[in-house]
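Apart from one protein chain that is not included, each protein chain of the complex appears where it belongs.
Moving on to subunit A:
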Amino acid sequence: MESDRLQKIYIDFASVVFREEFLDNQYTQLQQLQDESEPKFVLQVGTLFLEDSEKLLNGLRSILDQQDVDFEKLDACVRKLMGSSASIGAKRVKNVCMAFHNSCKNGSKEGCLKCLQQVAQEYLLVKRKLETLFKLEKQILAAGGSVPVLSQ
C-alpha cells in the first residue's frame, strides 16, 4: 500500500516537525479548515505565507541596511511577519519575531540584526519543512490516500 507507507512517512515527519516546534496546533487547525470546498487550502495558505515572508524578510533587510534605521517601520514589518507566522503556526518564527519586536522597541540595531539573522534562519527551516510536508501530501493524494490530520 503505497499511500499507507506515505502516510506513515508523513506522520513520522510531521511529528518531528511538531515536536521540534517548527509548527504548532494552528497548523492542524488549518488542516481541519481544509474541506471539499477548498481542497488545497493549506497549500495555498502555506505558499502565501512563504511568499509573503520572503518579501517581508527582504523588506526587513533593506530597512536594517540603511544608516538610520526606522524602527517603527521595522516593527510594523516584524509584526506582520509575526501575524502571518502565528496564523500558519510557524511557532519558531513567531518566537523569534517576538524577540525581534522587543529589540525594535528597545531600538537596538545590533539586536535587530541578530534577530533578523535568526528569523531568516528559522524561515528557511520552516520553509523546508513546509515544502516537504506539501510534497508528501501531494504524493499521498496522488497515491489515493488521505492526508492524515495531525495533532500536537
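Quick note on the criterion: contacts are C-beta pairs under 8 Å (C-beta built on N, C-alpha and C of every residue); 3 or more make two chains touch, one makes a residue touch a chain; residues count from 1.
What we mean here is this: contacts and distances are computed from a predicted model.
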Can you tell which of "Protein phosphatase", "NADPH oxidase 1", "histidine kinase" or "Corticoliberin" UniProt lists for the chain that's not drawn?
"histidine kinase"
Options A:Phe49, A:Phe71 or A:Phe100, residue touching the unrepresented chain:
A:Phe49
Of the residues A:Gln26, A:Asn95 or A:Gln118, I need the one that contacts the missing chain.
A:Gln26
Touching the absent chain: which residues on subunit A qualify?
26, 29-30, 32-33, 35, 37-38, 41, 44-45, 48-49, 52, 76, 79-80, 82-84, 86-89, 148-149, 151
